[in-house]
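Omission of a single protein chain aside, the complex is shown with its protein chains in their original locations.
A, B and C are the chain letters, set down in written order, and residue numbers restart from 1 in every chain.
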Amino acid sequence: MQLNREQLLAAYRMMRTIREFEDRVHVEFSAGDIPGFVHLYAGEEASAVGVCMNLDHRDKIASTHRGHGHCIAKGVDVEGMMAEIFGRGSGTCGGKGGSMHIADLEKGMMGANGIVGGGPPLICGAALTAKTLKTGGVAVAFIGDGASNQGTTMESYNLAKAWMLPAIFVVEDNGYAESTSSSWSVSGSQLGRAAGFGIPAVQVDGLDFFAIHEAAREAVERARDGGGPSLIHAKLNRYHGHFEGDAQTYRGNGEIERLRAEHDPLTHFRKRVTEAGLLEGGQLDAIDAAAKSEIDAAVAKAKSAAMPPLAELLTDVYVRY
Amino acid sequence: MQLNREQLLAAYRMMRTIREFEDRVHVEFSAGDIPGFVHLYAGEEASAVGVCMNLDHRDKIASTHRGHGHCIAKGVDVEGMMAEIFGRGSGTCGGKGGSMHIADLEKGMMGANGIVGGGPPLICGAALTAKTLKTGGVAVAFIGDGASNQGTTMESYNLAKAWMLPAIFVVEDNGYAESTSSSWSVSGSQLGRAAGFGIPAVQVDGLDFFAIHEAAREAVERARDGGGPSLIHAKLNRYHGHFEGDAQTYRGNGEIERLRAEHDPLTHFRKRVTEAGLLEGGQLDAIDAAAKSEIDAAVAKAKSAAMPPLAELLTDVYVRY
Amino acid sequence: MAKKSFRQAINEALAQEMRRDPRVVLMGEDVAGGQGAPGEDDAWGGPLGVTKGLMPEFGRERVLDTPITESGFVGAAIGAAATGLRPVAELMFVDFMGVCFDQIFNQAAKFRYMFGGKAVTPVVIRTMYGGGFRAASQHSQCLYPLFTHIPGLKVVIPSSPYDAKGLLIQAIRDDDPVMFFEHKMMYDDMDEVPDEPYTIPFGEANLTREGDDVTVVALGRMVKIANEAADALRKQGVGCTVIDPRTTSPMDTDSILESVEETGRLVVVDEAHPRCGMAADVSALVAQEAFRALKAPIRMVTPPHTPVPFSPALEDAYLPSAARVIEAVRATMA
Partner (left out) sequence: MAKKSFRQAINEALAQEMRRDPRVVLMGEDVAGGQGAPGEDDAWGGPLGVTKGLMPEFGRERVLDTPITESGFVGAAIGAAATGLRPVAELMFVDFMGVCFDQIFNQAAKFRYMFGGKAVTPVVIRTMYGGGFRAASQHSQCLYPLFTHIPGLKVVIPSSPYDAKGLLIQAIRDDDPVMFFEHKMMYDDMDEVPDEPYTIPFGEANLTREGDDVTVVALGRMVKIANEAADALRKQGVGCTVIDPRTTSPMDTDSILESVEETGRLVVVDEAHPRCGMAADVSALVAQEAFRALKAPIRMVTPPHTPVPFSPALEDAYLPSAARVIEAVRATMA
């Protein structure tokens, strides 16, 4: 499918916003300003954006511990996210969730998840809602290579197929689960597993926004048409540690530098669209600058925002108790 | 592999003992003499026996809620089993386990299991023990078609392959999980799934003791040789209800009668070995009669055995507390 | 009023709510049954027939059989609840919680809090519990203390067909995740149950007996045993107030404390394991909040700290009995 100029600009804007967001959180974390566990998505942007650009307000996604990119791609407010990560009352979740639990159900973002493999069953539920209420919606679970080994994930493949749900499983294979290589931990293959459940699947290069976008488009179409679940195996790379603070000694010599230099989905996108004359460098530079100021502003705002009032400790445990 | 006369007699004896045991438990249950949940294995004998005849004292098996056949095939004492099912103090587990929890670790039988999918992880452990202590042993998990959908089972496939364990997964596909057809509940296929995990697998006709025996022989050999896990998909049939008391209205018209008439692994075995002149009918008749008296005696003994003393309520919660 | 069984009360509550609200769907292993099979459809209605007849009325779109994947389908119920349905999932036996607990206690229970109040997860998980069925260690547990421990969950334990219907309808209409416990030995219990739908609010205890001498708190099937004990004691001149909290989370602490303020004596009867269980929970509440009123040591009547044994001889000794309740009540009066 051809993306028009506006869509291309939007795609680049989202990817750049994610990159800027993540690289900046990295800096702020190092400075000691961000509490807790933080997992960054930089390097994997083409997946979140390539997939989510095929979704609309009817559609739901479930994310992982590495959730910022999915949030941004599904339209969650960036200022709220940054404030949440800083633990402020103005955060998306009032500071009660933090990096690992950003959610915005109104945007169809069902939550980052601190539990590896937590999302796929939830997505079966969201897909069931869509099917039952005939909303036309689809539901997408993002799944790490490590998470692909979790029983909850595999059960969801089978359930989604048995119920013929409009569900899409996106395996974001960045090569590692913490320090463990997916070449070791994943016996067989992602595509082989999908085939084992009778689920149509493709492997795509996570460097390539267009490839992911196209694969997602097909999967979304199949889902909306009642064709049941699909799986996309995206091979991609993470630029930061597993979590902030990870020394990453398990990575190859110069691996990260090489990835940043040669396997950057943003660079790749820029090259593709400018060489094809679809967009001009200046337009993209402007987006880069705008994203930087947007994130600057979000950080400044987050830092100056108030902590949640203590009374919030006891609220929202239940709707009513 | 050619089985010698003695082995053939032993195989038939075990299968007949299982059949006699199960059909008799069915009768005793109907009479109201057996408490609790009881799941019978009649019709599936060729699987337990075909597999276990390849095992020896080094090897372990983990069973399911439908465990009597596996117990008998692995050498658990039939009198103890019957007493256990009747809840007597002389039972294999002192009456504390019952039908769903018969175990005899000295015989390498790690337990029937009340939890669907409970066995496969345990078998990974038993296989790890064998590998670590270099015992030469292998470990076998019996898995129902329903259990093949449980996350614990699929995790075990992956783990066994990643650790290259001497583990064998035998999917006993009797077509139903309770009243639900495996044609509906199992998306994809058992062989496809195994392939997805990079595990060698074969499908065999569970009617045919020889086919199962041969498939198991290969899998055991591979495991003992350090070749890692294998999967066997045995298509077979159960003659009784899911549990005793099940009206089985979900089964086809005359389905069970047809299965008993046309798909009986014992009849099939008898035909094969007598037609090939390996054994004579008289020898098999004698086994039939002996099995009958053995089970008669076991039932009589169980019925006259004492209930466990009340003090047993509090023992064996811990080795030491 | 018509006499109905506990089983019928549950079935009727489900049917009426499904008629009222198209967002209510059912799912679980063989909740209809016969899926893909050559014989009868709706062949089971759950292992004890509780949901039988619902699929023919509401169709497979709303009564969903599932593969044996509790994490998958319980999680799906939760995800569906968070996105607009009001699912009732059946976890056949609560003993199976160990393969799907994460979805319940880390997902459903915490969504609302973690997400700063932005999620609503109206899911009900029905499950069978309890001993007496000779179903052995892995099919006889109570385990509701594990769910009561978790903030964000509501926990309902009806003790009669009347309560079962009213509490289940409340559970389905409730906007929070609810664990709904059905004792497998009570399905044939009969009771007057109104035909029309009605709700019983959570956190309101039911006083099934009144008396001045001792407060007896009991849950689920233990309410019957407590009543039996109270009736026997009444004849012997000892008056017991029997309190059935109906829900352990929220729990009607006021009713318990008020009664102890009057009687000064407390016996808690519970079928769950004793350590960190409901008997301890209620005892601790009273020892903290109504201590001055207490005239005697609190007594807990529970099974011992052992798994549930199979043999009928042992299981009968394992379970609390009216005799043991009577003994405990007498001990508080000594």
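FYI, a residue touches a chain if its C-beta (ideal position, glycine included) is under 8 Å from a C-beta of that chain, and two chains touch if they have at least 3 such contacts.
As the structure is a prediction and not an experimental result, all values here were calculated from the model.
Chemist: Who does the absent chain touch among those shown?
Modeler: Within the full complex, the chain left out of view touches A, B, C.
Chemist: Can you tell me which of C:Trp44, C:Phe101 or C:Tyr162 touches the chain that was removed from the display?
Modeler: C:Phe101
Chemist: For a quick check of understanding: of B:Gly91, B:Gly175 or B:Pro265, which residue touches the chain that isn't displayed?
Modeler: Looking across B:Gly91, B:Gly175 or B:Pro265, the contact with the absent chain belongs to B:Gly91.
Chemist: For the full complex, which residue in B:Arg16, B:Arg66, B:His101 or B:Arg251 touches the chain that was left out?
Modeler: B:His101
Chemist: Out of C:Asp42, C:Asp213 or C:Asp281, which touches the unshown chain?
Modeler: Final answer for the missing-chain contact: C:Asp281.
Chemist: Spell out the interface residues on subunit A facing the chain that's missing from view.
Modeler: 35-37, 87-89, 91, 93, 95-98, 100-101, 113-117, 146-147, 149-152, 176-186, 243, 248-253, 255, 307-308, 310, 312-314, 317
Chemist: For subunit C, which residues reach the chain that was dropped from this view?
Modeler: Residue positions of subunit C that touch the missing chain: 71, 95-106, 109-110, 113-114, 136-138, 145-146, 148-152, 248-249, 272-273, 275-281, 283-289, 291-292, 294, 296-300, 304-307, 309-310.
Chemist: Mind pulling the subunit B residues that touch the left-out chain?
Modeler: Residues of subunit B in touch with the missing chain: 60, 62, 91-97, 101, 103-106, 110-111, 113-115, 118, 120-126, 128-130, 132-133, 139, 151-152, 155-156, 158-159, 162-163, 315-321.
Everything that follows uses one rule, which is that only the chains that are shown with their structure count from here on.
Chemist: For this assembly, give the contact graph shape among line, ring, star, complete and other.
Modeler: Topology of touching chains reads as complete, every chain touching all others.
Chemist: For subunit A and subunit B, let me know how many angstrom lie between their CA-based centres, rounded off.
Modeler: The computed centroid separation for subunit A versus subunit B comes out at 45 Å.
Chemist: At what distance in angstrom does the C-alpha mean of subunit C lie from that of subunit B?
Modeler: Taking the mean C-alpha position of each chain, the two centres sit 35 Å apart.
Chemist: Roughly how far is subunit A from subunit C, going centre to centre by Cα mean, in whole Å?
Modeler: Each chain reduced to its C-alpha mean, subunit A and subunit C end up 39 Å apart.
Chemist: Taking each residue of subunit B in turn, which ones touch at least two of the other chains?
Modeler: Residues 149-152, 184-186 of subunit B touch two or more partner chains.
Chemist: Where in subunit C do residues touch two or more of the other chains?
Modeler: Expected reply: 67, 69, 71-72.
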